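Missing here: one protein chain of the complex. Every other protein chain is in place.
A, B and C label the chains in the order they appear, each numbered from 1.
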Amino acid sequence: MTWEYATPEEYGLADLLCCAASREVQDNEIVFAGTGLPMVAIMLAQKTHAPNLKLIFEAGTLDGRPPEIPTSVGDARCEMGASRASGLHDAFSIAQRGYVDLGFLGGAEVDEYGNVNTTCIGDYLNPELRLTGSGGNPDINSFAKRTVFIMVHEKRRFTPSVSYITSPGWRVKKWPGGEFVHRKELYGAAYRGGPSAVISTAGVFRFDGESGKIYLDTCHPGKMPEEIRELCHFDLDISRVSGETLPPTREELHLIHEVLDPEQIFIPKVKKGV
Amino acid sequence: MTWEYATPEEYGLADLLCCAASREVQDNEIVFAGTGLPMVAIMLAQKTHAPNLKLIFEAGTLDGRPPEIPTSVGDARCEMGASRASGLHDAFSIAQRGYVDLGFLGGAEVDEYGNVNTTCIGDYLNPELRLTGSGGNPDINSFAKRTVFIMVHEKRRFTPSVSYITSPGWRVKKWPGGEFVHRKELYGAAYRGGPSAVISTAGVFRFDGESGKIYLDTCHPGKMPEEIRELCHFDLDISRVSGETLPPTREELHLIHEVLDPEQIFIPKVKKGV
Amino acid sequence: MSGKRITLQQAAEIIKDGASLTFSGFTIWRRPMAIVFELIRQGRKGLHLIEVNGGPQTEFLVGAGCVDIWESCWVGHELYGKYGANLSRKVGAKEILVEDYSHAEMMFRFAAAASGAPYVATQTSLGTDIHNPAYDTLGRAGLRDGKRIPKEKYVFTDDPFFGAGPQVLVPAAKVDIAVMCVQQVGEEGTVRVSGQYYSDPEAARAADITIVMAEEIVPEEYLRRESDRNTITSFEVDYILECPYGAHPTGMFGRYDVDGAFLKDFYARTRTQEGFDAFAREWVFGHDQMSYLEKLGWPRMLSLKANTALNYSTGIKRGQ
Partner (left out) sequence: MSGKRITLQQAAEIIKDGASLTFSGFTIWRRPMAIVFELIRQGRKGLHLIEVNGGPQTEFLVGAGCVDIWESCWVGHELYGKYGANLSRKVGAKEILVEDYSHAEMMFRFAAAASGAPYVATQTSLGTDIHNPAYDTLGRAGLRDGKRIPKEKYVFTDDPFFGAGPQVLVPAAKVDIAVMCVQQVGEEGTVRVSGQYYSDPEAARAADITIVMAEEIVPEEYLRRESDRNTITSFEVDYILECPYGAHPTGMFGRYDVDGAFLKDFYARTRTQEGFDAFAREWVFGHDQMSYLEKLGWPRMLSLKANTALNYSTGIKRGQ
């Protein structure tokens, strides 16, 4: 593989997100992937720097190596080449048993401690909008050592307080009272880790190891830290920015568009022939 | 099938037990069978009056119809013709879920309330003899609506107090104190039934519907009630004897020896040519 | 013959008003759509859906007003419709009660029921609003009678054995009827699922009555020749029926793909009740399975047909 970075005209935002997500994976890890862009990202990692990663699909495919990108984790394209095609009880049992290193998730809203909402907008009991619901988001986030969220960056989505905590971040609610405590305090012996990054359409965010508070790590090419801070309803820490998000390489773009998603199911082509 | 009873010279004790056990099964029942004589008895019922019974083997065979008698429930002969070959978790889940009508079990000792011991002779903490242990005996007996025990009749085995309650009868120990209470009281909403018969080498015993106390129902041909009472260490109720245990029919003997167990794995042939 | 065979109409008739139901499949795969359509035609009311996850079957039943309670974790059409617009509308209008659990919790709830255990201990979703006691919808509605609906939504406890951290006890998912859609069922009820089996074995066993709709009813003896390849036991299945393409517009491993265009159209047109009603008039009412297939037509169905070497279609357009 040639590690030759593409120029901004050669890739789109979805390409950038896909490659940034792919780079969160280390070789030999066991990765739990949801439908969509995360699937492409993980299969990209499988074909580049992490050939020995093991892929789990929630619907029951274990150590999958689909020859074509599945459109969802229940897809008939998941089974071919997998170690096992089984069911959800196996997938979640393996996750609760502690096998999963990394999970890729999405969200509609995120707060500054990585709590994510995919359930509703507005009051849960009188919602403005009911969304899809949790799916396996809180489960993967509870069981995996690290989770990475991929999100569209809109100011209303980066909020001091999400409408509903669907997926647990670094400061979570302790029931029955609902007071916020550090995740480690609540999870106790069941603690394995938590959100490690948010990859938005603006930049890559990480969480302080002590406080669990979000900070900006890298800005996507062309974005400035202050600009991204303005795109958050909370006071984003931009003091730790390490630079710019690395763009896709030409090899990665080739793999995404010619090998993994030639049908443009999840990732549109920006330019012909790239 | 011709319902023509065999004469005493034509059958052995094992034949008699096998047929008596077989007659405990009703058609369409789901039956949990252990290794040995119970297996032959159930397969005999399957081939006579209960063609639609469903057979479960503890090791994981569900709705089994083995073409040859298995030597144990883990045997490769279990799978052929079964609805499913799976595992113990399925078998015990199905049992706990409430599917099982009847279980066939064995025992080394039985008390007058149907508590059975298969664990040790003498004090558990200083045993004279450690036996095989419980296996699934208490489980099947807890989950099934009825259980039938098949036992060798020796006076020491029919005891007022078994060394160790492996399998629960009609008056069982309530922990932590260990005082005896009626099974229905202890099991509460989990109550499904309990021991319905003991088929020994002397006769067939049943349990009073109220007190759960054992009584003699039928004497095997040639045995007298008083004689059988003398073969028990407890005071056996012989006031309810309904008659003599029905002998095998010639058809049953044919099935046992020519079809089900021609190799005489579990049931020896008494006479050549029968 | 076991006498388990019924018709599509009879299958729907077994499901009475007010019944609790669950389904085979996963999101947009192997859903018993033909029975769902028949339930809508028969005007079923007051259903309580308890699903590991939802999908088009949920959206059709909810849109048609058949459902009073939906207990699950997710509904949508994957790539072809990002959320459940009918459910969302009815939730907003308070025409339906929604009880949220997490996906793993729903799965473990079915596993507990299938194993005859009243509950199971998990360590998931700690600290989330899923566990918020104020959001116990069935409790707020006074429906926790301890029969079908457990007395508690959750019990929070500790692990007395290993100190493994806080434990969440989730109640078994008790359902009246499981409605399954699979590739093969034998005459006596033995089911062989190909590909991922999702939560089908647990769903079938958790339910008191299990109805299996299959692409084909096959000789029982054929399935019993390789008993280690079968998925659901004969005696766990109460009724069977053969209904080719019964999962359409959802997909079936080895047989046909998801009809994405159909789902996109359904999602786009059923944001409003009027839209749903029009869609149902076009595709559900006045149809039976044959006229539905006729309306779909050969070109569409052939493009969905799975390649038998790959188990999925190579003829459909999936992307933009």
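Descriptive notes on the structure:
Quick note on the criterion: contacts are C-beta pairs under 8 Å (C-beta built on N, C-alpha and C of every residue); 3 or more make two chains touch, one makes a residue touch a chain.
These figures come from a predicted structure and were not determined experimentally.
Within the whole complex, the absent chain has one touching residue among B:Tyr187, B:Tyr215 or B:Phe234, and that is B:Tyr187.
Although one chain is not drawn, the whole complex shows that of B:Ser22, B:Thr48, B:Ser142 or B:Ser200 it is B:Ser142 that touches it. In the complete complex, the residue from A:Met43, A:Ala85 or A:Val198 that touches the missing chain is A:Ala85.
Mapped onto subunit B, the footprint of the missing chain covers residues 35-36, 58-61, 67-68, 71-80, 85-89, 92, 95-96, 115, 119, 124-125, 127-139, 142-143, 164-168, 172-176, 178, 181, 183, 186-191, 261, 263-266, 268.
Listed for subunit C, the residues touching the missing chain in the whole complex are 108, 111, 115-123, 146-147, 150-152, 155, 159-164, 167, 169, 171-172, 174, 193-197, 228-229. Annotation for subunit A: contacts to the undisplayed chain at residues 30, 54, 61-63, 65, 79-86, 89-90, 92-99, 143.
Definition applied: only the chains that are shown with their structure count from here on.
Under the contact definition, subunit A and subunit B share the contacting chains C. On a Cα centroid basis, the chain most remote from subunit C in this structure is B.
Centre-to-centre separation between subunit A and subunit B, using Cα means, comes to 57 Å. Averaging C-alpha coordinates per chain places the centre of subunit B 41 Å away from that of subunit C. Centre-to-centre spacing of subunit A and subunit C amounts to 27 Å, using the average Cα coordinate of each chain. Chain contacts: subunit B has no residue touching two or more partner chains.
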